[in-house]
Structures are given as structure tokens and as C-alpha cells.
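Here the complex is missing a single protein chain, while all its other protein chains stay put.
Chain IDs A, B and C follow the sequence of writing; residue 1 opens each chain.
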Amino acid sequence: MAVMTMVEAIRASLAAELERDERVLVLGQDVGVNGGVFRATEGLQERFGADRVVDMPLAEAVIVGSAVGLACSGLIPVAELQFLGFGSQAFHQIEGQVARMRFRSAGRYGMPMVIRAPFGGNVRTPELHSDAHEAKYAGAPGLKVVMPATAHDAKGLLTAALRDPDPVLFCEPLRGYRLIKDEVPDGDYSVPLGRARTVREGDDVVIVAYSAAVVIAEKAAERAAAEGYSVGVLDLRSLVPLDTDALREAVARAGRAIVLHEAPLTAGFGAELVATIQEEAFWSLEAPIGRVAAYDTPYPPGAVEELYVPSVERVLAAVRDVLEA
Amino acid sequence: MAVMTMVEAIRASLAAELERDERVLVLGQDVGVNGGVFRATEGLQERFGADRVVDMPLAEAVIVGSAVGLACSGLIPVAELQFLGFGSQAFHQIEGQVARMRFRSAGRYGMPMVIRAPFGGNVRTPELHSDAHEAKYAGAPGLKVVMPATAHDAKGLLTAALRDPDPVLFCEPLRGYRLIKDEVPDGDYSVPLGRARTVREGDDVVIVAYSAAVVIAEKAAERAAAEGYSVGVLDLRSLVPLDTDALREAVARAGRAIVLHEAPLTAGFGAELVATIQEEAFWSLEAPIGRVAAYDTPYPPGAVEELYVPSVERVLAAVRDVLEA
Amino acid sequence: MSAVRATGSAEPLRLLAPDGTVAAGQATALDDAQLLDAWRAMLQSRAVDERFFSLQRQGRLGTFSPVAGEEAAVVGSAWALDPARDWVVPQYRELPAMLRQGYTLARAVRYFRGDPAGNLMEPGVNLLPYQISLAAQIPHAVGLAWGLRHQGSDGVVCVYFGDGASSEGDAHEALNLAGVRRAPVVFVLKNNGWAISTPVRRQTAAASFAARAEGYGMPGELVDGNDLLAMHDACTRAVARARAGDGPTLIEARTYRMGPHNTSDDPTRYVDAAELEERRAADPVLRLRRHLTARGLVDAASEAELTARLKAEVDAAVAEAEAVPPPGPEAMFDHVYADAPGRMLGQRAAATGEGG
Partner (left out) sequence: MSAVRATGSAEPLRLLAPDGTVAAGQATALDDAQLLDAWRAMLQSRAVDERFFSLQRQGRLGTFSPVAGEEAAVVGSAWALDPARDWVVPQYRELPAMLRQGYTLARAVRYFRGDPAGNLMEPGVNLLPYQISLAAQIPHAVGLAWGLRHQGSDGVVCVYFGDGASSEGDAHEALNLAGVRRAPVVFVLKNNGWAISTPVRRQTAAASFAARAEGYGMPGELVDGNDLLAMHDACTRAVARARAGDGPTLIEARTYRMGPHNTSDDPTRYVDAAELEERRAADPVLRLRRHLTARGLVDAASEAELTARLKAEVDAAVAEAEAVPPPGPEAMFDHVYADAPGRMLGQRAAATGEGG
């Protein structure tokens, strides 16, 4: 056990799988000598060679598209999108090809691959770098979507994703790369996809979140506890598969819920969570489910981004609203 | 007034706006001599010339991306995507550029343009042609998303979209092009964006739908009426802007609701509708809101597509479920 | 075999003259048996086109895009491959190449009947499925070739795409990556004059698509796509180069789509009748027939016999496919995931009426 930052945990998982399984290949922009713009692949090319850790041309569609072909050849590609926002350039390859190749080929060509992509705000990146597009991919049948919130889970979920027979979009919170630190087991372990994590139990309201928003949820829950409320936090860990059992149980217990994410409100994954909760636990609900999300505007420039990304205060306000409803 | 098919109504609106406003330009694959693969632009090139009705190379990103530039130059482009599914090739241009250019330029470059795109199933098209991606675009702030269900609305909404200062994704139901026929006023009129249409009032449950699914909803409502239920149908007409008032009122009246669309369930726009309804009308709800959607699988090949696209029977089953809940 | 030609040569490589004679000094790499096999494949394709078209008209088949006019381009290139180690990545108008790799006619019928299992390439068949999203297959081909080489195989990947598909960003990104990685790919760009109703001059302003190769650091060759021998020759050289580790080649097969784009298309709206007449005179089947007749390998009687046999084969495949029970609701769910999310399994249970 050692305390690691999330980016270290990710690197550790990549290194271990590159070591363990020679079919694993890492490809992306600047992943080689530079070790990735966030150092997630630092030292990997040196260790595993330029044939297994490959600097690619600046072209997202062929980074993902060639990974499809690599998978058809029997390899396990790990394609890095430098930012999830630039996954849009490869949207047709991810949604139309990666996600459907197994189905299209009636099972012949599985797509055991991982697409890694950082996202998320409040780190003063230029436009489009912080965009949270997870709902667009969660709506792409055939794909799995994983969003860790701790270093422990980042390593364990990435390891699980790398061993999963299906393609996984693995979204990493920019803000968490260095700020999120926790105990990570030394050896081989994996965290199964589709099992939510109860961060804290709550009897009054539960906040459902994923990725770096879990940290916001935790802080809000602590603050609310100081005000005398029992607020639970559920970390989904993956959006597809979705742990509907955990959702149902947490809401059944608390009777009230808030869903929280960094993406804009409209058509965000929070909508899916609300819909699922009311399907699974309607009769437990004592108040409308609150949604806390970014506004229905593009991710704004740095001078106002702190107003845009949901803050502890906005979550707290929602907690009070839901409790008073 | 004349009875028109939906495709005729669309053509009529395009012709009238090309006639009225010389800034309007139509561009897309096969829109010229061929008049579009579904004949939506039939005769327009002959009438308005090859400079205003333009056959484009087979490249969706530059069809949309050049429309951005055309709009910057002061024109009003109408870009046709041959199928909405191939909008994915232009996703970065639509979501990252068209939708954001006004914001990015602090108001200097508005994007008065329309992107037309047919979609929808049960017409035996090859793979990817029927995909319903509306939720992915509804989650792109800066864009409006319009989905007519009648010929009357197709003309009126397209006219409104063409005159709107903001960019509009205008989704046309393949199945409805020839099958949907109704009375269309002769002259100039427009249907405002963001106003839902009450297709029928209902006291027991309301089905919320858009585009060709409205026809399914109507049939189901009729069948349910025969069983003694009063089932309302609300046609949203546009997803962005969303008519939350109409949603609230319809649900307040019926107490129960079903949302219906052709896209897969998970992260579909139905989730947004459920979330919105429970925010706006929680205390009116007497039962969980039902979702009827396609399955969480890729749009399948023709031999099974009728099992995939929500049918009158599946809607009816949901009506019974919701009423019995 | 002709020598390597300069990239971007303005005149298409031609070995077989329209009258069926082989230019002086040119030998044929295909021996008599191979020539007759290619001939069979071309006639088979014509038989499939006709039968599938009429089945579609009878409502027994979905949308289908005939190959007519492009048989030499497809067969000439595919016959340069070794199906045991080389791969084909098709667009959707290359059935003869798919069949050579081991796909079956009965599967093809099922595919066009809308049966999800119609797209199954049996294990060992070195072939990706039909691609409907134009140009999306080209990056796949590059990754596949790269992956094969990475694993020590000397297999080569032949990817097909149209003049229309060449305008997509994916085509560029893939050609460029293949150059950078020296991936063993043969890019066969079938310039058949049309992308549905859009003529090539609206697709490119360049004198040839082959001219793009230089910008990717690979050889490009313009070939008479109605000339079986020239196509085979150019592809054989490209395969050899790729196999030897010398990287990819872009081959532009200049041919012509003699029929409609597909069964829903009405080309009389946009194809000039005189042009079509002229292009039909360059029919690759006519040209090969002249050549084989002159060589004494075929005559009217043998052709009639062969055609009858091929038609019977197509009929048998149709019968076989039609005897397969129609897919049930489980076909929507099978193979979406290897390890499916619970929600989708619940939907499957509901749709199939089986307990979840």
C-alpha cells in the first residue's frame, strides 16, 4: 500500500498490464518521449519500446480507427485522446465503429480496447479541453463508460477495463490527476465495472456523482453534516454498466436524492440517473430529485469557469432545496 | 391549403426561403441534379442555380464546417446531412464549432444556419442510416434541435428555423417523408420553436413524443381509448428549446406520463424529459413515468428492426403498466 | 510484369487493350488456370448482380449495390492476394473480393436479407465485414496491417474505397498514418465516376487520386480499372512491396459504375445516356472475353455453360439463405457485448419473453 496520485495510479496500471500481457499497446498524441501531456505514460516508452508505446499523428479518428484494426489483429490497444473534448473528432469511430464492431461482425471481432481521455474543469485549460461529454458516449450501445474518482479505483478500474472483452471509454478527471491522492495496493487487483461505491451512508439525502464531482459531493456532505443533516454519497464509478441496485438502495434509504456532474444540465447523464431512480425507487421518493450540473452553455473561458463547474455551495443549496421540498 | 407529404412540405419551405432571401444557400451530398436521395431538394437547383443549391464532396465535416464560414460571410446556409447517423463524422464541427461560434466570438459571428438530417427506422435502410442521435445534439449548448411530426409543422418549423438567428439541427423522420401527409397552408407561415403541440388531451396519462414517434403515440392513444382510457399525446416539436410549461400542464392534468422515442433508452432524450417532468410536476405524479424507447443495442439490420423500433404494442403495454402502478 | 511506374503518371496503366490484345512486350502474371478463375469470378459477380436485383424487386432482399462495371478492378486486385495470410477490408461493392477470401454467397444473401448473422466472417476468413460508414474502414485497415506486422506476420491488407469515400477525413488520416508507420496496406481507390449522383469532378479538382500518394510519402499508381491484367499487375507489385516491408501503395482503379448506385437509385436523373453508352463499351467483361477468346481459353459454349452453372450456384445460395429461420429478437442483443450490462440483459429478457 502506498499513497499515490491518480495519475500515478493510472501509470501503474498501464505499466503492469504492458508487462503482463504483450498484446497491450499504448497509442496517442505525445504519449512517447514526452510521457503524455499529463505524464500518465511517463517512462513507458523507455521501458516497453517505441513499438508498444506509440506517438501518433495529430488525428483522433485514426488513433481510434487504427485501434479498431489493431484489435481485429488480436492486440489490445489503449488509445489516448489528449482530451475528451477532442474525442468529438473521432465520434464516428467511437460510436459507429468501436462500439458496434462486435455486433456488426456477429461476434467475430470483439473490441477489447480502452480509450483513455482526460476531461473536467477548473484547471484553466483553453476552450474545449474541459468538456464533459460522458452522456454522449453512455448513449452509444456497445461501449462501456468508466469514470473513477479515487486513485485506488483509477488503478483497479483501469486494470479491469484493460482485461474486459468489451471496449471501454475511460474518463480521467484533469483536476484529480495530482489533487486526488489515496492508498493504492501495490500488487495486481481490479475493481469490477458496474459496482458503485458507497462513499458515505446517508439517511436524509444521497448525492449521486462520479469522477472528480465525488470530491465536491463529499465536501458538501460534510458541510451538511455540520448543519445536522445525514447526507450520503454514492460514487457510480461506471455509467455503463450502471449499478441500479446501489442507486435503488441508496435512494430507498434516504428518500431524497441529488445527482451531480460537471457536464451541462440538459441531456446530461444526470437526466438518466433521475429517470433510473424514479423507475427503480419511485415509491421511496419524498421529494423531486435535484440535479446539480453545469449550465446549458459551452464550457466558458477561465475567468468564469469557477462559476460554471458545480461548486460545494451549489450542491449544498440543492441539498437544502431537496430537504425543504 | 393542400394536403402534402412531409417531404413536399420541406421542399416547399426551402423553395420559399430560397426565393425570399437570397442569402439562403443549400448544400449537401446529391442535393443538386438528383434533388436529394429523398427528393427533398428536387427541382431546387434547376430553379435557383448551381451556385445556390450545391452538390458537395462526400465529407460531412466540411459540409458543416464550410457552412460555418459561409455564415461568417453573411449567408444563411442550409446544410443537408444525408443521414443523421453520418452527422457523427461532423460531430466536432456541429458540437464544437457551429454551436459555439457565437459564444466564442463574443457575439460577433452568429450562426444562422440549418442542418437538415433524416433519421429513423422501419424503412429497411442499411446500418447507421436510421440512428436517432437527437440527445447527443440536445446536449450541445448553443444549438437548437427541432423534430417535426407533421407536414404542417415541417414547413412551419423549417421556415422558423431558417429565420432563426441561431443554428438549428432539423431532424426529419425517414418513415414520415411520404407516409405523413396533412393539410399545409399555401402561403408563408412559421411555427415558433419551443412550443409543443397538444395532439390530444388526456386525463389518465399523457404520452410525450416527437417526430414520427408521435404517430405511434396517437395510435396507441386511440387503442387505449377503445379500452376506456383517456390518453393524451403531446408533440414536443423541438427539444431545444423545450416547452416545459406544456410538459408541466399535461402531466398536472393526467398525473401519469410516458415518454417515447426511437433512440435507445440509456441517455436518450426521454431521460431528460423524465428529469424535467419530475422537476416541474413531481407533486402531480401518481406513478413512475414510463419510458418507451429502443433497446440499448445498435440499430439492428432490417430483419429485426420492427422489433427494435418502439411499436404501438409496446407503448400500449407501457400505458397499462403506468396506469396499474 | 511492367516495371514500377512513376508516381502520379497521367496515363492509366493498361496491359490489355480494349480489343483484348496484350501490349507487345507485356507478359501476364496470371496463368491460364488463374485467368479462368478470375473470369469465373467476374461472371459470377454479374450473375449475382442480376439475381439480387430481381430479388430486391420482389421484396426478398434489402438495398443492394451492384458491382457491374467494376469486376476487373475488384477481381484483379483481390487475385493478387494470398487469402491464407492477406486480408481484405471492403467498403460494400466488392463482393467478389470477399468471396475469394472465404465469405460465402449464402451469407451474403442473408446479409442483404437483413439478418445480423449475414455479416459473420467465419474464423480463418481474413476479412472485415461490409462497411456502410464511408471511409471508416480505411483506418481499420491500417491498424490491422500494423497489428499483423507487430505480431510478426507478413500478411498484407487490401482495403477498398470509392472516389466518394476518398473525400472523407478518415481517408486522409489513414493514408497518412500508413505512410508514417510503413504499414503493409494496399489502398485500392475505385474511382467509378460517381458517388451516388455526384460526379468525380465535384469530388476532386486533382488530375488523379493517385496524385495524392506523394503527399503521404508512398507510391501511387493510376490503373485502368477495367483491365484485369493491369489491376492484377499493379496490385501484385504493391503486395510484394508491402510484404517486403517497404510500406503502403495507393492504387487508383479508374473504372465506371455501369448500373445504378443501388436498388433505390434512379441514375437516369443524372447520368448522361451517351456517356453511359460509351462507358458500357469499355465493360471489363467484354474486354476479358475478347482476350480469353483470342487465347482460345473460352468460347460461347463454354461461357454459356459456365454462366448456367454460376446462376445455379446463386440460386442454391438463395435457397440456402431463405431456408434459415428468420432471426428472432435475441438477434438484437447477441454480440453487442461479450459481458453485457445488466440493463441490456433485462431488455433482452423482456423482448424475448424469457425470464431475466
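We adopt the following convention: a contact is a pair of C-beta atoms (placed from the backbone, for glycine too) under 8 Å apart; a residue touches a chain by one contact, two chains touch by 3 or more.
Keep in mind the model is a prediction, meaning the values are calculated, not measured.
Trainee: Identify the visible chains that the left-out chain touches across the whole complex.
Mentor: Spelled out, the missing chain touches these shown chains: A, B, C.
Trainee: Which residue from B:31, B:242, B:257 or B:319 sits in contact with the chain not drawn here?
Mentor: Counting the whole complex, the residue in contact with the absent chain is B:242.
Trainee: Which is it among A:129, A:237 or A:256 that touches the chain not included here?
Mentor: Among A:129, A:237 or A:256, only A:129 touches the chain that is not shown.
Trainee: What chain A residues would touch the chain not displayed?
Mentor: 29-30, 32-35, 37, 55-61, 85-86, 89, 124-129, 265-266, 295-298, 300-305, 307-308
Trainee: List the residues of chain C that touch the chain left out of this view.
Mentor: 8, 167-173, 176, 179-180, 182, 201-207, 209, 211-218, 247
Trainee: Name every residue on chain B in touch with the hidden partner chain.
Mentor: Residues of chain B in contact with the hidden chain: 25, 51, 56-57, 59, 61-62, 64-75, 77, 92-93, 96-97, 102-110, 141-142, 144, 164-166, 194, 240-242, 244.
We take it that only the chains that are shown with their structure count from here on.
Trainee: Going by C-alpha centroids, which chain is farthest from chain C? Tell me that one.
Mentor: A
Trainee: Need the CA-centroid distance for the pair chain A / chain C, whole Å please.
Mentor: Between these chains, centre-to-centre, one finds 40 Å.
Trainee: Distance from the CA centroid of chain B to that of chain C, rounded to the nearest Å?
Mentor: So the centre of chain B lies 36 Å away from the centre of chain C.
Trainee: Whole-Å distance, chain A centre to chain B centre, using C-alpha means?
Mentor: Each chain's C-alpha centroid was found; their separation is 30 Å.
Trainee: Scan chain B for residues touching two or more other chains and write them down.
Mentor: 85-86, 89, 127-128, 266, 295-298
Trainee: Hey, what residues on chain C touch two or more of the other chains?
Mentor: As it turns out, chain C has residues touching two or more other chains at 116, 118-119, 133, 169-170, 336, 341, 343-344.
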